[in-house]
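Every protein chain of the complex appears in place save one, which is left out.
Up next, subunit A:
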Amino acid sequence: MDNPARAAICQGMEQTDIIIVGGGLNGPVLALAAAQSGLRVTIIDAITPDTHRARDFDGRSYAIALGSMRLLRGVGVWDALKGDAQPMLDIKVTDGRAGEGASPWMMHFDHAEIEEGPMGWLVEDRHLRAALLDAVAAQDRINHMTGRKVVAQLALGGKVEVTLDDGEVLSARLLVGCDGRSSGVAQRAGIKRTGWDYGQTAIVCAVAHELPHNGIAHQFFMPGGPLAILPLTGNRSSIVWSEQSRRAKEVLALDDGAFLEALKPAFGSFLGDITLVGQRFSYPLGLTLADSLIAPRVALVGDAAHGIHPIAGQGLNAGLRDVAALAQVLEDTKMRGEDIGSVIALERYQVWRRFDATRLAIATDTFNRLFSNDNPVLRGLRDMGMGVINAVPGLRRRFIREAAGLNGDLPRLMR
């Protein structure tokens, strides 16, 4: 009986307060925040820790907005990350067209215009995962079950029961789905989804370049979709290249040299010569919104609740905002002695997050439609819009604060 969770079942006690399905990024951060509030958490993770702990840089990284950094700091993982994090000091947004260079209209967001510091940091996937795994392992209130899947769930009166693929049954007061766009937790709870495909694919990779990036992030709006160049530590940058899916398929089939040649016309030459670092990844792009963020004894977080277009790099940050809001609702609920899985507690989370998440989904959808084309009329309109935003300091600062994740009703952990 080496598993304390099983021993607790034998005693007929609830062994955990919250079951989180999904051991990616949102799941562990929520687990850490909830454990800090004194709640006991079990994470059900389909992946084994060895897979999480790939040691070499594989090309994947995340833009962590300032608000998200505060959350990571609050749950005690930022200290382990900050040495490997590249601050994002500046964002330049340009309406581009392959082979023609940048249009004269552009937006320039400089972190010096807000007091709080850099708008965000670029953190490599391997570092973030390792830091989260270490923090989870060090927290007594978290039971991290790896290589296990949920096959059934049932909300009953005062609790929710979850059956794992090996037949083990766990029960808790709340079940949280941090299990991504095709969330099984949402499906089993009967939560329907609304959404559509963009016919675009995101190609994600990293490049090393000759010249320093100076902490500047670039977003080029190309006819096939947006191209983001985000500064990593050293002379390296992360690329998120959205392309029409047909074209993306062709590009992904190329060998590394030919792939770089295909990237160069959009990338330009401002960072000198470029070489690939790590692998290439691709993700089909689509919008998927859960019709509800909650069901009896169930809450959805991150992509399980709202999978959006990566156009502004806001996907993970929106998920972390869910995490911070839910963690705060749970802490307040626990301190009042209320039932953390009750409808009245979950409603507080839904009311708080739903509007913001839907607004972001609509904004990214609209931006993508407005920019991912070569229509001369739209091009004129969007260039004028960018010119106006760039010329008005108040508007500009609003965008900077948005990029830093500081707008709206911020959870305590992000203040």
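Keep in mind that, in the parts below, a residue touches a chain if its C-beta (ideal position, glycine included) is under 8 Å from a C-beta of that chain, and two chains touch if they have at least 3 such contacts; residues count from 1.
The working rule: contacts and distances are computed from a predicted model.
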UniProt protein name of the chain not shown, from "Aldehyde:ferredoxin oxidoreductase", "ABC transporter ATP-binding protein", "Ubiquinone biosynthesis O-methyltransferase" or "Alcohol dehydrogenase": "Ubiquinone biosynthesis O-methyltransferase"
Residue, one of A:E116, A:D165, A:E210 or A:E338, that touches the chain absent here: A:E338
Subunit A residues that touch the omitted chain in the full complex: 14, 37-38, 157-159, 335-339, 342-344, 347
